[in-house]
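Just one protein chain is left out here, and the rest sit where they should.
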Amino acid sequence: MKTSDVLVDAINYIRKYSGEIFVIKLGGETLLDTEVVNSIAQDLILLSALNIRCVVVHGGGVEITKAMDAFGKKPTFIKGLRVTDKETVEIVEMVLSGKTNQQLVTSINKNGGQAVGLSGKSGCLFEGAKKGGRIDLGYVGEVKKTNPKVVLTQLDVGYIPVVSPICSTKDGDSLNLNADTAAAKLAASLNATKLIVITNVKGVLDKNKNLIKRLTVPEAKRLIKNKTILGGMIPKVEGCIEALQEGVKRTHIVGATKHAVLEEILTKTGHGTMVTLEKISD
Amino acid sequence: MKTSDVLVDAINYIRKYSGEIFVIKLGGETLLDTEVVNSIAQDLILLSALNIRCVVVHGGGVEITKAMDAFGKKPTFIKGLRVTDKETVEIVEMVLSGKTNQQLVTSINKNGGQAVGLSGKSGCLFEGAKKGGRIDLGYVGEVKKTNPKVVLTQLDVGYIPVVSPICSTKDGDSLNLNADTAAAKLAASLNATKLIVITNVKGVLDKNKNLIKRLTVPEAKRLIKNKTILGGMIPKVEGCIEALQEGVKRTHIVGATKHAVLEEILTKTGHGTMVTLEKISD
Amino acid sequence: MKTSDVLVDAINYIRKYSGEIFVIKLGGETLLDTEVVNSIAQDLILLSALNIRCVVVHGGGVEITKAMDAFGKKPTFIKGLRVTDKETVEIVEMVLSGKTNQQLVTSINKNGGQAVGLSGKSGCLFEGAKKGGRIDLGYVGEVKKTNPKVVLTQLDVGYIPVVSPICSTKDGDSLNLNADTAAAKLAASLNATKLIVITNVKGVLDKNKNLIKRLTVPEAKRLIKNKTILGGMIPKVEGCIEALQEGVKRTHIVGATKHAVLEEILTKTGHGTMVTLEKISD
Amino acid sequence: MKTSDVLVDAINYIRKYSGEIFVIKLGGETLLDTEVVNSIAQDLILLSALNIRCVVVHGGGVEITKAMDAFGKKPTFIKGLRVTDKETVEIVEMVLSGKTNQQLVTSINKNGGQAVGLSGKSGCLFEGAKKGGRIDLGYVGEVKKTNPKVVLTQLDVGYIPVVSPICSTKDGDSLNLNADTAAAKLAASLNATKLIVITNVKGVLDKNKNLIKRLTVPEAKRLIKNKTILGGMIPKVEGCIEALQEGVKRTHIVGATKHAVLEEILTKTGHGTMVTLEKISD
Amino acid sequence: MKTSDVLVDAINYIRKYSGEIFVIKLGGETLLDTEVVNSIAQDLILLSALNIRCVVVHGGGVEITKAMDAFGKKPTFIKGLRVTDKETVEIVEMVLSGKTNQQLVTSINKNGGQAVGLSGKSGCLFEGAKKGGRIDLGYVGEVKKTNPKVVLTQLDVGYIPVVSPICSTKDGDSLNLNADTAAAKLAASLNATKLIVITNVKGVLDKNKNLIKRLTVPEAKRLIKNKTILGGMIPKVEGCIEALQEGVKRTHIVGATKHAVLEEILTKTGHGTMVTLEKISD
Partner (left out) sequence: MKTSDVLVDAINYIRKYSGEIFVIKLGGETLLDTEVVNSIAQDLILLSALNIRCVVVHGGGVEITKAMDAFGKKPTFIKGLRVTDKETVEIVEMVLSGKTNQQLVTSINKNGGQAVGLSGKSGCLFEGAKKGGRIDLGYVGEVKKTNPKVVLTQLDVGYIPVVSPICSTKDGDSLNLNADTAAAKLAASLNATKLIVITNVKGVLDKNKNLIKRLTVPEAKRLIKNKTILGGMIPKVEGCIEALQEGVKRTHIVGATKHAVLEEILTKTGHGTMVTLEKISD
C-alpha cells in the first residue's frame, strides 16, 4: 500500500477518534510474554499521544492458578465454574491488584507513558454483589453500578488507567469479577467508542480457520450456536455483544502481536475481527 | 474542659489547617484490628470534610511475614535487615498493593469516604534505585525522586489517596521501600503541613514511661542516643526528623486508638507526641 | 461530654453548614453591653472562618428613645404602636444607620473581622411602602420586595454584612422597618438555612420558667394563645414563624451570653430554643 | 458649537475614560438643595452608564451644626478648628453616616441608579489615628491607611459607592475625617484618574472674579499665598494638590449646577477649574 | 441645542447600543470621494470605541464598470439586469474583493482603526446558488445560508470586518451578490440592532423633495407604488424592508456626508430617514 494512502487513512481515523475513549481488555494469557506486554504498552502510549483516551482492564487467570498452588489451595469447580471461598478471593485480589496490574503499570511507565493502577474498589469504580444463581460460587461478583469518575479523573490529566476486575460488597467483602464483563460495563459507562479485546489468537476464525474480518451480533450468535466459535473465545465474543448492547459503537477482537492494535484502529484493512450490532458500510 | 472552649480551639485549628495537606502514616501493626482501622478511616473522612487534604501511606510487615510463610519462604536477616530476593519482593508487592492497601481503601469506602489505592509506581509517584551500602540487600529501594502529581490529582477531586511503599527501577524491577521514609519524602514533596505517624503506643515515652507531649529534633536525637527511645520507635522518630528537615512543619506520633488523630489535631492538649525542629510557643 | 464527641458532632455540623447562609438578628437590648457585643462579634468571625456566611440585622429601640429625648421629641403611642412622624423617622434613621449599625461594624472589625455596614436602602436591599391599616402610623414601613444582591456581594468577598432596618419609598421617603420582620424577609430571600434571634433571655420558657429546647410552629402558636409566651418574646417568635413559612429551615432564639451562638449551632444539646415548622428527628 | 463636534469630542473623552475611576467629592453645602442633589445623582448615573466608575465622598458640615444645636451642644473652636469631644463625634457620625450619606443613596436610587452607602469603617476602608499637633482637638482623625477593596467590590458589580468621612482607631473610637483629605486619599489609593470637587461656586476665580479654567499646582500655591484664593476654597484646592501629589492625574473644582459635571468631563471647554501638577496640552 | 442636552441624549443612546451590532452598507457611489470615505471610517472607529460593533458591507458598481471597460468587456443588460458571464464575474470579484474592499480596509487602518477585509467566501460566510428565474443572468447569486461566525470572530477581538458581496456555489464557482440584500441577510443573521444604508442622497424624500424623517414599512411600500420613491432608492428601501422582516429592529438611510452616521445614531433629531416595521414612539 502506498505510504501516502496509509497516511491519509490514518489521519482520517485519528480525526475521527481524537478525544474518544477506548477500553482495551487484556486477557491474562497475553501478559505472560514481556515482549508482547511492552509492545502493547507502546501502542497505548502512541494512541494516547493522538488524544485517544485509553483505559485498560486486565485478567490474570494463569497467575492466579500459580499463586493458589503456592498457597496450597486446590481449585474446585462446579459445572466448570470455580468455587471461590474467602481464602481464594484474597489470593485472587492479591494477584490481580498486586501483581498483574502492577506489571502492566510498570511496563507502560518503562516505555515512557504514565499509568495509574486502580482496583475496581478505588473511587468505588465498581459496586458489586455476589452473583446470584442456584449454585453458591462464593465470592464471585457481578457489577451492580459503575462510577467511572475515578477513571475519567486519571484520563483528564493524561494518565493511562489500568483497572483490575475486583470490587467489594457493601459490607466490605472482596469479590472477583469476570474481566470481559467488567470491561464491557466500564466501556458502556464511559461512553467508550470502542472495546478492544486482546487475546492469544488473531481474531474470530471460521470453520476453515480463516480470520473473519467483520461480524454482526446475529452472525456471532449463530456461530456460537453452531459451534464455530468455541472455548475461550465464547466469553470474549459475549463480552463484545454485551458492550454493543449497552451502547459501545464498535468492538474488536485482536491478537497479541506487535502493533496489532495500531493497525486494527488506524488502517482500513485492520488486523483482527470487528464485531458490530449491525452491518456497517465503512 | 468547657464545651465552648473545645469549640473555639477546634475552629481556630480548622481555620489554620483548611486546604492544607496532612500525610498520615499507618504502621502495619495498626491494621490488624478492624475496629481500629474503621475508627481511623472515620477520622480521615471527618478531616477531609473540613477541607484538610489527607494522604495515607501504609506499611504491612506482619502481613508480609504471613504471606512469605504461606509461600514457604524463610526470611534471612543480615545485621537485622531483611534480605529481599526476587521472589520475596514479588510477595511484598502483592501483599502491600494487593492486600493491605485494598483493605484500607475498602474501610474508607465502607465508612462513607472515597479512597483511591495507589502503589508508588502509579504516575511514577516514587522513582527509586536499589539501596546502596556494603551489603547487598537485594530489592530494597531508596526514593530518588518523587512526582506527587498523581496524589494531588486524587485530592483535587476529593478522593483520599492511599499509597503503598513500592516503586520500580528504571529497568522495571520492583523495589520495597521503608514506609516511614516514603511517608516523609511524600510529605516533603507535597509541602504537607503535618506528618502524622500512627502506631501501637500512644507516643514517645520518657524513662518513667510517661508520655512526652512535645519534642524538638535535638531532644529526640539525645533520647535515641541515651536509649530512652528504643526499638520500633526509632525509625518512626527518624522518619519525623527526616520530614522536618525537608520542610514539613510539624510531625506527630499518635497511638492507634479511637479519634486519637482528631484530638491530636484539633485540641490544644493533643493526644500523643509532637516533634518539631525547634521549640514552638503555640 | 467527652472532647472527641464534641469534636465529632461539631465537625458534622460544620460539614452540614459550610457555605450556607445564617441570618443573625440582634435585638437593640443586646447591644448595650460592650462585652456582649464583642463576644457575639467573635462568634460571627469564628463562624465565618468555617465558611458559614453570616448576615447581621439589628434593632436599636433603646438608643432611638434616648436620641428622641435629646431632640426633645416625646413618643406618642396608639394601641401600643409608636407614631412616627417625619422628624421621628429622621432620628430613627440617624440612630440605626449612623450609630447602632456603626457600633456593630466597629466591634467586628476590632475583633479581627471585616464588616460592612449597610442600610436597607443600599443597593435597594429593601423596597418598602408605608404600612397599611386603619390607623396612620406615619413613616412605618413594610417590605414589598427584597433585592439581596448587595448582601451577597459582600459575602462573596468575605465581608460580614450588618444591615439596619431602614428603607425608602419610591418617592424617597425614609421608612422605619420592624427588625424581626426585616430579618425574616432577608433570611427568606437569601435562602438562609437558619435565622438566629439573639435576645436578653436564653430562649422560650414554659410556665415554670424552664427553657423549651424545641418548638414547632403549631406549639408556638398555642403557647402565644395561652399566654405562656408574652411581651417582647411574641414578635421574636412571630418573626421565626414568618421565616419558617417563607422557607428558612430552622430558626433559633438564643440568649446574649458568651459563645451561646456557637453552642447553639455546633452542639447537639444547643443553648436556646429551636423553632421549626414540624417536629424533626436530628 | 456644532452637534457633531460635541459628539466627536464626547466620544473621545468617553473612550479615554471608560473603565477609569473618578472620585467625586460633594461638599456639605451642595447637599441642601434637593434639585441640585438630584441633578448630580443623574450625572453620576449617566457617567456610570459609560463605564466610568464613580465613587462619591461627601461632607456634611451644615447638618452637623444643626444636629449639635438640637442636642444642645455648643461648638468650641481653637484657632478656627472645631474641638470634637466624645459626644460631638457621636453626633457627627450619626449625621454623616445616618443622614447625609443616606440622602445621597436615596437620591441616586430614586433616579434609577444603585448606590451603596458606606462609612469609612466598612471593610476598614480608612484606618485612622487621632490627629497629632500641639493642640488636642479630640476625636479628629487623620488617615493612616486606606483599604479600597470594599469600594472596588461595589464598583465591580455596578453599584455607586457613597462614602462618609468617618473611621475608627484601633481601640474602636470613632474619628471625624476632613472630607477633602479623605477624598484625596481614597482617589490616590484607587488609582483614580480624576478627583472632582463639587462646591457652591463655579470654580477658582481670579482677582476680577473671573473663572480660571486651568491651574497648575505652583500657580495654585501662589494664588493661595497672595490671597487670591480665600476661605473655604483653600481646603478644596489643597485637597486637589494632595491628590495630584499622590498620583491622581487631573483634579477639577466645579459648581453644583445642572450637568456641570457632565460638561466638565465630556467637553473641551469644560465648566469649572482643572488643577494639574504641570501645564498640559490637551 | 444646549451642549448638555446633546450629551445627555448621546449618553442615553450609547447606553442603549453598547455591545449591539450595527451593519453599515456603503454603496459603491459613496466610495469614490476619499474625503467621504475617510469621514465614514472615522465614524466607524468612534462607534467601535463606544463598544458598538460595526460591520461593513460594500458595493462597487462604478469601479466594476471601469474595470470591465479596461478588460474590453461590454456590459449586456436584459430588462435592466446585468448579464454576468464567467469572465465578468472574475472581474467583479477582483474589483470587489481586491480593490473596493481593500480601499475601505486601508482607510479604516490609516485613521487609527483595525479593519479586516473579508469576501463572502471567507469562513463560508455566504453560501449561495445561482439566482433562479426565467432569464439566465449567469453568475448572479442569491444567499442560501449565512454563517456569521467569521464576522463575529473579528468583532470579538476588536476588528472592524469589511465584507465584499461575493460567494461561491458548492462547485466552487464565484457568484456576484446584490450588496443591499447581502447586508440585510448578514444583519439578520447577526441579530443586528440596526442596518444603516449610506448613499449619495440624504435620505428618502417626499414629492416636494423634503426629507422624510421616519417611515414605516407600509408607508414605504405605498411610496414605491405611487412612484414617490424612484430609481436607485428602491433597492435600498427594499433592503431595509427585508432586514426589518427578518428581525432587525431599525434601519436607516443616510447621506454620505461628514459625521452623518454619528448624528443619525446619537441624536434625537437624527440625519436621514429611519425605516421601521411599525410606528414607534421614541
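Each chain gets a letter, A, B, C, D and E, in the order it is written, and its residues are counted from 1.
The rule is short, and it goes like this: a contact is a pair of C-beta atoms (placed from the backbone, for glycine too) under 8 Å apart; a residue touches a chain by one contact, two chains touch by 3 or more.
Worth saying up front: this structure is predicted, and the values here are computed from it rather than measured.
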Partner chains on view for the chain not depicted: A, E
Touch with the omitted chain, as defined above, among A:A129, A:I234 or A:L262: A:L262
Contacting the left-out chain in the complete assembly, out of E:A129, E:V150 or E:L211: E:V150
Among E:K74, E:K170 or E:K227, the residue in touch with the chain that has been omitted: E:K170
Absent-chain interface as seen on subunit E, which is shown: 67, 70-72, 90, 93-99, 101-102, 105-107, 109-110, 114-119, 121-124, 149-150, 153-154, 157, 159, 166, 168, 170-172, 174
Residue ranges of subunit A at the interface with the undisplayed chain: 1, 3-4, 6-8, 10-12, 14-15, 46, 49-50, 258-259, 262-263, 266-267
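Going forward, only the chains that are shown with their structure count from here on.
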Same-interface partner of A-B, chosen from the options C-D, B-C or D-E, over half of the pairs matching: C-D
Separation of subunit D from subunit E, taking each centre as the mean of its C-alpha atoms, in whole Å: 48
Residue list for subunit C, restricted to those that touch at least two other chains: none
Graph class of chain-chain contacts, one of line, ring, star, complete, other: line
